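Here the complex is missing a single protein chain, while all its other protein chains stay put.
Think of it as A and B in the order they're written, each chain with its own count starting at 1.
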Amino acid sequence: MGGKVTCTLGEVKNRADLIVYWGGNPAECHPRHFTKYTLTQKGKFVPKGRKDRTMILVDIRETPSAKAADIFLQVRPSKDFEVLTTLRALIKGQRVSAETVAETGLTLEQLQDFAERMKKARFGVLFFGMGLSMTRGKHMNSAALLSLAAELNAFTKFVAMPMRGHGNVTGGDVVMRWTTGYPFGVNLSRGYPRFNPGEFSTVDLLLRGDNDAALILGADPGATMPQPAIDHLARIPTIVLDPKVTHTSRLARVHITTAATGISAPGTVYRMDEIPLPLRPALKSPYPTDEDVVRRIYKAVAKKPAWFPGTK
Amino acid sequence: MLRITGGKVYDPANNINGQIKDICISDGRIVSEVEGGRTIDATGMIVFPGGVDVHTHVAGAALNFARAMIPEDHRRNAPYVRGERHRGGIGGATPTTYVTGYLYAGMGWTTVNEAAVPILSARHTHEELRDTPIVDKSCCVLLANNEILLDLLEAGETERARHVAAWQIWAAKAYGVKAVNPGGVAAWKWGKDAKGLYEPVPGYNKVTPAKIIAALASIVDDLGLPHPLHLHCNNLGAPGNYNTTLETMKVLEGKRAHLAHLQYHAYGGDDWFTMRSKSAEVADYFNAHPNLTTDAGAVLFGNTVTITADGPWQHLLYKLTGRKWGNLDVENETGCGIVPYVYKEKNLVNAVQWAVGLELLLLINDPWRVFLTTDHPNGAAFWRYPEIIQLLMDVNFRREQLKKLAPKALKRILLPELDRQYTLSEIAVITSAGPARALGLAHKGHLGIGADADVAIFNDSKDIARMFAYPRYVIKGGEVVIEEGEIRKAVEGRGYVVRPVYDEKIEDYIRPLFQQYYTMSFDNYPVELERLENPDIRSC
Partner (left out) sequence: MELSITKNATCTFCGCVCDDIELHADGERIVETKRACILGEAWFKNHTAERLYPDALIDGQPATLDDAVEAAAEYLYNAHLPLVYGLSNVTCEAQREAVALAELIGGVVDSHTSL
């Protein structure tokens, strides 16, 4: 993990005159992003709202978000890294050959214009979505984009932010960081946190058949993971906590129904910019919360003869 | 009930200086007598009031951001392996929350003040503080770049600004007010900085850093907060910045203030090549102005990560080091930067920084006004405090260390000429009694009747760093939490907050502005008091 130059969404609302979405389709996946945080909001230093802002969309296909953009740049699939590298060279005034650019699906003129707009912005932001961070070369892509944003600060104010997906996935990162020091994929089998993406990430573990039991909460991997990983979950004792009986529940040994987060379960969640928000549930669930159930499982395990690292 | 017998007690607030004296504890407090209960034989040991950290960064968005940036540091340092009575975790420059509590308690510190909390993410800070066991906690809310406040100062509405500030303090469930690079962070949001104390902050006509400093110090005094304005001066870390610091102290005349991490603000020279110590100039002025307290912000050589709400400084550091850079601007309120860093003995700038921290501790003559900190994790991780204690108490050890510096560095610092050695009693002042008093925590930092029973008991040893790194016993709120180097009980700490008086109608003023500038619902902005584990509302 390298650095990241970022901000809260209110900074974008109040200041951003150049908004770039890269590899995402906010119009359909984050429907209120434009209206609540970015494009159409009138901000303190962008009083005319949409008129004061320019939006550039970079994606491999024309999604409904393109309609909202002033400029749509269609990149060939898997060429994001090349585009990002070219932009980094251009903003530093390095020479770039038109041929290398050609394979990205964009022209040198388009990229020069893009680079100039970024340098000239008063406050620019790069939002990047799954299309960039979840495709081939995902870590390289994100790193290149974060570097681009950091380097633009030699010319103007520029920030970057991932368009985090569902629910409280951001909170998961935040909580794991303060409890274990790492954002995800943490192995506690030696009694202290170890982190090695690729080794301790769920799909890798399941594909290798390393786990011999699983507790799933706040996710339905049965609907999203590669089949061999799901097959392994079906082989081992899997426990699912969910407000509904899900795909994964059906292959699990144990399912426990829980209250729905934010609807009937109270607590805290984090927005994509890591701002914590309280939940105000409107309903009272007949089921316990996930928090409750996990705590009860904890207590039930804690009653058994203690295990300490090195004794198992 | 607990009795500590036979120990040499250092309780400077009560003028006890190494006398052998029994300490009795009941219901978490120091009492005059107890019947029965456990007795700890402290014969041949030293008894101190529990340490108090006046300025540290242990929780919240910025620190947690840093945690993600330095996995290599997590691996470099010994991990904390889970035990029967404690959680596992990571140590190093940015320990995980549980480990933070264990490490502080493990060296006899029982109260910490988290120095930088944006209101917008205060809920996050409190969540982490709740997961920081054993120690009592307070925090300071960042107000010096809050645009709602700056706009009021621009309009000359100081009265209203006071009500807004009071409301904000309570919204953040804070204990004090912190000002970081006043005006400079607001300017940074346009990639600029506020350098001159009397120059308008970019985006304003009348608001200058000096004006913000004076206004906030007055607000804090008028509200009667137990802790004065906690100020991180402008131009942190820059060669020649001692002038800014002197000017800042002038602005503060007649007002209380605590100057954070003074080490970073006492440099001469015009650039990195000519940078030198100006600790004498800063200390002289400071010595003559009893309205001020400060903490060292001392630097130790080695790896760490720097993290401050001072965005411009962090961008500079990034350009200097070419290493990773994190930056997080928070709407309307503040920003912060994060850069991993190594202080090297042979590096001239680092050598000057190392010396200046120690020089200030040695040149400021009243230990009640200068406190031991490293601005954790900026100068070094807090768990390295015992090394600084040794440097302060042992001039020969200091001389040995000076030999490791480049000879050129010696011409730029005063440290070789300073012979002062701290006494144990003075150490008790700068680590406990002094910071407790500066924080306005009357029941902390001493062992008189009625005080919180927070006690650290050390072996009396010649090896000072070791002795302070491994207390024999640590007692927190009357419970033995550390014994023979082990965690005996991970008690919960308390969270100190203040509720300054404000006109309830001020919400009607803030609400529409809030809706205009922020992106969350106004009603979701204030932190609920229930979020704090054991809230303790102090009067003001």
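Brief remarks follow.
In the analysis below, a contact is a pair of C-beta atoms (placed from the backbone, for glycine too) under 8 Å apart; a residue touches a chain by one contact, two chains touch by 3 or more.
Since the model is a prediction, treat every value here as computed from it, not as a measurement.
If you put the hidden chain back, the residue from A:Thr85, A:Thr156 or A:Thr202 that touches it is A:Thr202. Considering A:Ala98, A:Met140 or A:Val301, the position touching the chain not shown turns out to be A:Val301 (whole complex).
Considering A:Leu39, A:Ala214 or A:Ile230, the position touching the chain not shown turns out to be A:Ala214 (whole complex). Summarising the interface, subunit A meets the missing chain with residues 29-33, 36-37, 134, 163-176, 179-180, 183-191, 197, 200-203, 205-206, 210-219, 221, 224-225, 236-237, 239, 241, 243-245, 249-250, 252-257, 260-272, 276-291, 293-298, 300-302, 304, 307, 309, 312. Along subunit B, the points of touch with the absent chain fall at residues 82, 87-88, 127, 131, 520-521, 523-524.
Everything below uses one rule, namely that only the chains that are shown with their structure count from here on.
Subunit A and subunit B have Cα centroids separated by 33 Å. Interface residues of subunit B facing subunit A in the complex, by the touch rule stated above, are 59, 61, 64-65, 67-69, 71, 74, 79-84, 87-90, 94-98, 120-121, 123-124, 127-128, 131, 147, 189-191, 315, 318, 324-332, 335, 338-339, 516-520, 524, 528.
The touching residues of subunit A, when paired with subunit B in their complex, are 1-11, 13-15, 36-37, 43-44, 122-123, 150, 153, 156-157, 159, 173-174, 177-183, 188, 190-193, 195, 268, 270-271, 274-278, 306, 308-309.
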